[in-house]
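Of the protein chains in this complex, all but one are displayed in their positions.
Let's look at subunit A:
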C-alpha cells in the first residue's frame, strides 16, 4: 500500500495502482484521451502528464506509471501546465476546427479539455493532414480526419468485443484507424466504440446530424432487447426517442450495451399500433376503445374460463403481467404461460435463473454451453466469458451448434445426448474445476435437457458458488416466471387449444395451432401476433411506460418513461385495469404505486430494485434422455423481436453485416 503525496495531499493507494489513480484518489482531475479504465493502458495520447519526483526531471504519463512509496506528485505545477498545453497544441495540429458541424460537439472530450487545458491558440501554420473516411458499416459513421489516434476503439474490439476488427494501419503521421478492407464492423457490441471515441471520429450513423446532446432529455431505462437487462440512458426530444447510451452498472453491463439496445430505437416509430382494431367478417377494422372492450366482453361471454389461455410475450413488463394475471384470475382463468420458446423449467427460482450472476461469470474456470449461443443471445454475457477465458484461463466447451465465438472453444458436437453422458475428458476437467458454470439456452431447456442438467448439478453447485444457469433471451421471462406465468407448457397448450387466447405482445410463437381460437393481442407493434389477432388493443413499447423488468439473474430493475405511446395506445397495465371495469372485476389498484404495492405484497423481491439470490434446491426431474441436435436461434441477432424487425437501422444491419449487400449511396442533398 504505497503512500504518495499529490499536491500536498497524502493518499494511500492499493499496490499496483497508477499515479493517475493516486491523483484521482486525492480528488485531482487528470485530463486523458487514450486511458480508459476498462481497457488496457496504451499511454499514447500524453495528455495525462504530471510531475513526479523522485524520477526523471520531465513530465511523466501518469496513466502508465505505477505509484510507489514516497512519491511526490504535482498536478498543478507550471511544468505540468506547460506540458498539457504543449500536448494539446500537438493534438490539435491535425484536428479540424469543424466543431459546429460535428456530432460529438457538446460531449467531446477534446473540446472540453481544449477549453480547460489548452493554450487558446495554435502556432501551427502548415497544412493540416486529411484522412479519407472509412466504412465501418451501417452503425458507425467515421470522420477520420478528426481522429487523434487514442486507439480506444482498437483496444475495445480486441479486448471487450474480442472480434479484432479495427486496427491502426501505417505509422506516425500517416496512421489511420480502419477495419480490415473497410468491412462493416460485425461485432454485436460495435456501437460502444462511439461512446469510447473521445472525439468525433466515430459517431452514430443512424442519428448523424439529428440532434445536439444538450437538446435531449435523459431518462434512466433498462434495455429489453435481450435478457441481460443492461442499464441504459434513454435520450428523447419531444415525443421521440433519439438515442440510447449505456449507463454504468458494474453488476450487469459495466458501461456497454449491445447494438440492438442502442440502435433499435427507430423501431419505436415504425409499424406502431396506435388504435384498437377488431376483426369483422375476417377483416380488421379500426375501432374505438369502447368497441374493442365490448368485443372482448362478447368473446369472453361464450367460453368457459377453462377454455381461455394467455401467453406472455418477450418484452412485457412485470406490471403488465401482474395486471393481466389479476384480471384473468378474476375471470377464473388459470392457463397462463410465458415459456413461449418451449422451455420446461419451473419450480424454485434457482432452477430458471442465471444463478452465477453476470459479473461473477468472469471468475468461472470452466464453462459448458448447452444449446445456447451467447454471442448472439446475450453479447454482454459473451464478453464476460471472454474475460473469464482471457484473464482466468477458463476453458469453454459447447454442446450444440452456434456461431464462432471470440474465444477458443471445444465443440463437443451438436447432440444434446452428450449432456447425459459427458465425454471423459470434460468429466475429468469438471471434477477438478473449482468454479464451473453450466449455461443452458432457454430455447433448448426441454424437460429432458433439464433432467440431465439437474443430474449434473451437484458438480456445478458448490459452497458459495452456483454454476447452474439458464441463458434467457426474453427480457420478460424471469419476471413472468416470478409472477407465476407457468402453466402446462406450450406444447400441451397447442394440443388442447383454448377457444380464447390473450397474447401479451407475443410475436415469436407459431400461432398456427391456435387457429381456431379468438385471439386478443395486446402489444405495441403490428407484427406476426397482430396480423392474426381478432381484437387488437394497442399498448406501449418499453420506452413509453414506467416498468419493472427482471433480468436473467433475477435482478429487479425499473425503467422510467421517456416518451408517450402514440395515438390511442395506452400503457398495458391500464388496458387491463380498464378492461376489468368493463368485465366487472375489481383489481384493487388505480395507479402505478398501488399496483407496485400489490406486486411487492405477493412477491417481496419485486418491491425493490436489486438482486435477491435464490436458494438452490437439488431436484431429480423425471424425464427421458435428451437426444438430437440443439434448437438453433429462431432469428438472426438483429431480428429477434417486433421492435428490432420494425427498425430501419436493424434492417440495414441485416443487409450490410449479415448479407453483405453494399448500401445504395444517396445523392448529396
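By our rule, a contact is a pair of C-beta atoms (placed from the backbone, for glycine too) under 8 Å apart; a residue touches a chain by one contact, two chains touch by 3 or more; residues count from 1.
Here is the rule we use: contacts and distances are computed from a predicted model.
UniProt lists the omitted chain of the complex under the protein name "NADH-quinone oxidoreductase subunit NuoE" (options: "Exodeoxyribonuclease 7 large subunit", "NADH-quinone oxidoreductase subunit NuoE", "Heme exporter protein C" or "C-type cytochrome biogenesis protein CcsB").
Considering the full assembly, A:166 is the residue among A:166, A:234, A:273 or A:350 that touches the omitted chain.
In the complete complex, the hidden chain is touched by one of A:18, A:135 or A:179, namely A:179.
On the side of subunit A, touch with the chain left out of the figure occurs at residues 158, 164-171, 179-181.
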